[in-house]
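With one protein chain held back, the other chains of the complex are shown just where they sit.
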């Protein structure tokens, strides 16, 4: 069965290591914070200028001067630092963030990602996404494997305007966990009960299937 | 008679305006701070990262963490700010300093300045001088009109390696105050008792002498 | 306002000299840390044909959004816009030009504008529509594009506390683009919640040194929250 949003977040949380600085995009990536493993401590970077994002505030803590990159009110945890946007993106662009998790419309076998613009629809802007994908060494894209119409989002070549070129090495979908290597998607894990055949049928880009493709467990 | 070091500092101090941010180089420029006119307040920028340099410390105030760009112990005045060296040179390079006063070996009619390197002698480095001359709109060079051997330092073309190209518009020497315009030195003021002829004889670069060249008064 | 006393007492005075067609740099991220009274004053003045540089363009009826109502903005340079319907309409009608810029590149362009760096290379945007028409260069096997600095005729900035020298500190994440705008404005105007006595701000804790600031005004702020999100 396809992973739920919560399971996707859970799976990604297993990539977290103690002491990681992590930037989580809007949507499923945000949920990852709820599944940080026991004994692991991470610091969340919010690109508007906050390192060490804490929980949402209580009514008493609510402060209009304290928001995250999604413009939601937040708190700062112990050990946090706050700085201007140039410093924030110096961190990001300079490769100091250990892991970036973000959504996408499409990913292709060259590691290209499209996530910000659908021609013909109103373009609202890329925000910090282009900086994040260009700056991070370690990125995981999270998205459904196929669109609602059943069209694959793992492509030989992105059809939409790019957010970044050649920067994605890992993708988690509701069906599988894949790595991008030598111009192909390598199937590393399957969602519980999802067959290699189903994944293959929904992957438009070249798919490499190793001998062993373990099922994820939750 | 040629101006004394103190008179040179005094003359330059007349260029200070209320609210000016000023960077004063080592030597005579430093003395300018002693002659700030009545009713005028200036803030001194020290390029190691201090805006609002105060007096030298008393024995009780002495603090190794509080120095100026000349590496002397100093204090900070009320209204001072302290920052890192990138921010300090952002101010300088970005043209935010209102007036920069510095010494030189040579200046020429194109506004070139040489102040940091004499070939054959050990080169110790340019420090912040190249940034200062490139960043400031408003620079006054202070130097003796001629070397000890009597050779002019106001040249058709600098003979020494440059500190900056085409950036100097005003020069105060012990003999005269001059502006650089259209490839020539324009004589604006004479030191008390110094004749136009003496100045002309000691100026190797083209000299323009207006009808009126007032004597400085002290 | 004389010498190092940069305080002005009216918003009219704060924006004296602002003219049609100028470029205005505005601090703020979303509705957080925006110079709300200075924006309102631009509206009151009716200045038109402005190029506005800001990460976002406010919402309908608040923040920079109010400048759309009388079509005062000709061009917007931002990373994320369209939180309001009027923006969308003017954009589709061709009444408004938009130059979308990645958030980090926008921050760096402003920083460069204040710091006398005319252009810099960044990997951000390489291979995307943002790179169109821009120089590409390889450094150590990676591709980068050349981006140019931004500076403005006016910067409008929201601080927390300032002294009369123009030294400013910002509160929490209301810092965001404010110090960058402050340094890149030819005339920089900062509105703050409190003007403190000289000497009260610790020199090494000042976010925006007074050298970048031309005018300081004390205001009162609504501080509207865009996405009120509470713990469950």
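In this document, chain identifiers A, B and C correspond to the written order of the chains, with residue numbering beginning at 1 in each.
Heads up, the rule we're going with is that contacts are C-beta pairs under 8 Å (C-beta built on N, C-alpha and C of every residue); 3 or more make two chains touch, one makes a residue touch a chain.
In this text the structure is predicted, and so the values were computed from the model without any measurement.
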Touch with the omitted chain, as defined above, among A:2, A:43, A:123 or A:184: A:43
Option touching the unshown chain, where B:2, B:40 or B:117 are the choices: B:117
Absent-chain contact - pick from B:7, B:45 or B:163: B:163
Residue of C:122, C:188 or C:208 in touch with the missing chain, whole complex considered: C:122
Touch list for chain B against the chain that is not drawn: 46-50, 55-59, 62-68, 70-74, 76, 82-86, 88-89, 92-93, 112, 117, 122-131, 134-135, 161-166
Residue ranges of chain C at the interface with the undisplayed chain: 108, 112, 115-123, 137, 139-140, 142, 144, 148, 169-172, 175, 203-205, 207
Residue ranges of chain A at the interface with the undisplayed chain: 18-19, 21, 40-41, 43, 45, 50-52, 76, 78-83, 87, 89-97, 135
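Please note the rule applied: only the chains that are shown with their structure count from here on.
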Touch-based graph of the chains, sorted into line, ring, star, complete or other: line
Inter-centroid spacing, chain C versus chain B (mean Cα positions, whole Å): 35
CA centroid of chain A to CA centroid of chain B, Å: 55
Per-residue overlap in chain B, given as positions that touch at least 2 other chains: none
Residues within chain C bordering two or more other chains: 111
